[in-house]
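This is the structure I want to talk about, given as structure tokens.
Omission of a single protein chain aside, the complex is shown with its protein chains in their original locations.
Naming follows writing order (A, B and C), and every chain is counted from residue 1.
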Amino acid sequence: MGARSFGAVALAVVVAGLAVTRVLDNQYYYFAGYVVLQYVVLATAWNILGGYTGYVNFGTPAFFALGAYTAVVLIQSLKAPLAIQLVAGAIISGLLGLALGYLTLRLRGVFFSIATLALAVVLQTMFINWEYTGGARGITLVRPASAPLFGNYVQFLFVVMLGLAVLAVATAWWIERSWIGRGLTAIRDNEEAAECMGVPTLRLKLVATTVSGVLMGLAGAPFPYYVTFVEPTSVFDLNYAVNSLAMPMIGGSTTWIGPVIGAVLLGTAQQIATVTISSALNLLLVGLILVAFVILAPEGIVGLVQRLARRSGERTRRSGV
Amino acid sequence: MRRNRSRTRAWAVVSLLIGALFASSAWPGAASAADPIKIGFGMALTGGLAANGKAALIAMQLWEADVNKKGGLLGRPVQLVYYDDQTKGATVPGIYTKLLDVDKVHFVVSGYGTNLIAPAMPIVMERKLVFPALFGLANNEKHNYSGYFQIMPAGPRPAIDWTGTYLEVAARQTPKPQTLALVGADAEYPHNALAGIRENAKRLGFKVVYDSTYPPNTVDFTPIVRVIKAQNPDVVFVASYPPDSAGMVLAAHEVGLQPKMFGGGMVGLQFAALLTKLGPKLNGIVNYDFWVPEPTLKFSGIEDFLKRYQAQAEKAGVDPLGHYLPPWAYAYLQVLGQAIEGTKSLDQQKVADYVRTQEHDTIVGKVKFGANGEWATSRVLQVQFQGIETTDIAQFHKAGKRVVVWPEQYKSGKLIYPYSSAMK
Amino acid sequence: MSAEAFLDVQGVTKRFGGFQALSAVSLQVRQGERFGLIGPNGSGKTTLINCISGTLRTDGGRIVFADQDITTLPAHRRTRLGIARSFQIPKPFTSMTVLQNLMIPIEYAGRGHRDGVVDEAMGILGLMGLAAKAHVPSAALTQIEMRKLELARAMAARPRLLVSDEAMAGLSSTEVDDILAILFELNQRGITIVMIEHIMRAVMRFSERIAVLDAGEKIAEGGPDEILADKRVEKAYLGE
Partner (left out) sequence: MVWLDLLLNALAAGILLGGFYAAVSLGIALAFGLLDIVNIAHPVFVMLGSYVAYGMNARFGFDPILTGLLFTPVFYALGVLLYRVYYVSFERKGAESLRGLVFFFGVLFIVEVSLLLAFGVDYRMVEARYIGETFQIGPVGIAFRLLVPCVVGVALTGALYLFLSRTFYGRAIQAVAQDSFALRLMGANPFRVKGIAFGLAIATAALAGALLIMIGPVEPAMNREYIGRVFAVAVLGGMGSIGGTLVAAIIVGVAESLTSTFYGPSWGVAVSFGVLLLALAVRPSGLFGR
């Protein structure tokens, strides 16, 4: 997709989102849509590090929670508006990403992944013991009743998350196309060879971890106002780690569209499952789909479609001769 | 050949995915009956609180059946519409807006637990709905919302009144115990309980000699119990969830912790699973409870309810006793139902006013709410485990094993004090 | 230190835990030279070139390249200065085509010529005899093609010094001649070449000077004939 058509689609998505808030009054779709969009951001952010660079991060909850708790602190201390919460959440989470980037100096592969898991546990323990943000008891936040221009605050949150999703996907799209993306791919394929071919691996990894952290922080920052009650077990939920990893895997982890497809499909399926089969079967489904995909379609849906397209292309060519 | 196989495989994945989506979306939310009054809620049917959530659901379905057998409310049948909140607060806003905007339920009630009540509050408040709630601690403290009603009988100042009763019991012993050790899990309820008991300790003049929390996945409690023992406190207060309650009791026996009073806020000692495993090791422990089969608490309808609940519990794999949460899950719907009948109306404001001003007769006794939607006066019981000799479940169906020692009104026996003389 | 040294390795030392991989190895390579580095298995050859290319940090000593001290520079900076290497076990970027493999060093190491990058890459592939494979996924190459890709990719970094780590191991003798011809051709164009090799015939034919490592120490240095006559070298290779 060229820059112009990508921009057009992005713009169309945002305009469509805004238009929806003018006609649709049913709150449920905003709440459910928000969650799906939040997963678009998380999956895309994860994929910049995991899919492009090949570093598997189990610490998504840590970044998400850091964004959320930054917002909590700002609400508690300054009653800061959402825009400031977003910026601050992005910065703090980005700094954690930067620190994680330096960790890649010494830790490769699975060791890195385990370290991110440990990071999440340590951070969670900190927030459990920090009374200012409610500690283990959690904290109730009173959401503003309305937002200027939007009337309903939840519609506003929905549009904000839509904007963040477009931002995240555009970032991934740009990285993928740029020299940074090619360098990250080289690192994923073989880090030592990449370094020896002139790729500044450390700097690029720092870019990847920081951008990934920033985007995850952005996903987390509006969460306190969405849910209005924040406590450690819910923001450090392992589900964020599982989903942000499963979605790119199912969609396809080598292109920007993969995580989007995965997040929309899996996220929507989960939303629907929540209000239908309403049981453990929901989780079982995620597990089965995940296993089926990694075994049968390791390149995800994008790879699957490409494979089918290539094959039908071959067939027409052959029949044409 | 190879190509063929991988094509088949590719199609298998695609159809699996489509099938999964189809299966999940084609399922109707709920079958519609002839113009029923719909009551919606999210409930923890999976995740950390599912054991209780499932038990509550059975009780609520019993209420639904009972009401419909008697001809419904206002001549209309009632219908429960519910979704699994997975014990995740993040699912709650979506569930309640779905109930209200898509399913068009007439009333909503809360799911089980503080963390799952809280995310529903802003939605309920925005729309000015009556909101009976099931076992949340101080959910209304910040909002002070007039439509909120908490069926758990903690009292007007939930965290303080709840834990206060334990220390009240202790303070009445002679000689009055002086020192107090506090310990609890790093989670929502225990932290609230500990905050409450610290205030009570100040008020009743106890000296806190140990005050600490432990992470929820603690495996071994003996180091903690040893440190407590080394402080030699007169009273030990534990605020814990089921796995750690068991761990604490076992560790206390292993280490030989024998304060003058032990217990207080342990969740799990109300359930058959732990009662039948710990058996005689429970003797002497004084712990909070809300209902036990003592003669002083035989409200009308409760025994019949429990019999029917117990018949279903086995099959559902939930607590076979059902003394803890199920009666209250039944009762908070009773309150709502009585208010609808009493006002002959589905108007939220009228129903809320009725709930707030009237006294309600339920299977857990007479319920009267105060201004902030909590019980007007606390009815937290302190019970002492006495005379347990086996791990047999049948004994817990009968009176005399969990003796009510507080409050005076429901007292069914004498506290054996100190703890050590009740241990045998 | 020799004034004419292009690459000057001065007393380089490397330890892995308690294992002394290199002890104070010194050697000088002149500009435009064909230099051979040999030694039995485990003698420290690969460790030495890892230190030269920057994938390992030295524990002692200095490395000077083109009058610049590069001892503490990261590998990618050294590549930009003009040191390129190929790997003993080919390490292609497996998710890319052959052409894309070459684009990485062209883009990252050979700065300042964004136009004609594809032409440049195709030129190198032509030289290596890989032009027909340009759009093939690199994972689908044969063994010899992988080796050639290693060299081609190193060439794409526009090196002034090429370190070739056992580029011929496991190849047939006509394939060895193939690779040798390529290396001669590169040297003709002015690229200094350090060759690590087990195949004696190739090293002896190719190198102007040879250094011999054994157990982390340099035991001999000189022209091919001197090395062949050296008693210590014979002992190192054949044992007592």
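One rule holds in what follows: a residue touches a chain if its C-beta (ideal position, glycine included) is under 8 Å from a C-beta of that chain, and two chains touch if they have at least 3 such contacts.
The shown structure was predicted, so the numbers you read here are calculated from the model rather than taken from an experiment.
Contacts of the undrawn chain with the visible chains, over the full complex, involve A, B. Of the listed positions A:18, A:103 or A:202, the one in contact with the omitted chain in the full complex is A:103. Considering the full assembly, B:317 is the residue among B:295, B:317 or B:387 that touches the omitted chain. If you put the hidden chain back, the residue from A:71, A:119 or A:172 that touches it is A:119. Among B:133, B:224, B:266 or B:380, the one in contact with the hidden chain is B:224. Take chain B: the residues that touch the chain left off the picture are 46-48, 50-51, 54, 186, 212-220, 222-224, 226-227, 230, 242-243, 246-247, 250-251, 253-256, 268, 271, 273-274, 277, 281, 316-319, 391. Hidden from this view is one chain, which touches chain A at 50, 54, 56, 103, 106-107, 109-111, 113-115, 117-119, 121-122, 125-126, 128-129, 238, 242, 245-246, 249, 280-281, 283-284, 286-288, 290-291, 294-295, 298.
We take it that only the chains that are shown with their structure count from here on.
A linear topology is adopted by the chain contact network, the touching chains following one after another without closure. The most distant chain from chain C, with centres taken as the mean of CA atoms, is B. Between the CA-based centres of chain A and chain C the separation comes to 42 Å, rounded to the whole angstrom. Between chain B and chain C the centroid-to-centroid distance comes to 71 Å (mean Cα coordinates, whole Å). Taking each chain's centre as the mean of its C-alpha atoms, chain A lies 35 Å from chain B.
Within the complex formed with chain B, the residues of chain A that make contact are 26-28, 30-32, 35, 125, 128-129, 135-138, 140, 142-143, 145, 154, 223, 226-229, 231, 233-234, 237, 239, 265, 269, 271-280, 282-283, 285, 289, 292-293, 296-297, 301, 304, 307-308, 311.
On the side of chain C, the complex with chain A involves touching residues 53-55, 74-76, 79-80, 84-85, 87, 91-96, 100, 103-105, 107-110, 153, 156-157.
Those residues of chain A whose C-beta lies close enough to touch chain C in the complex are 179, 182-183, 185-186, 188-190, 192-202, 254.
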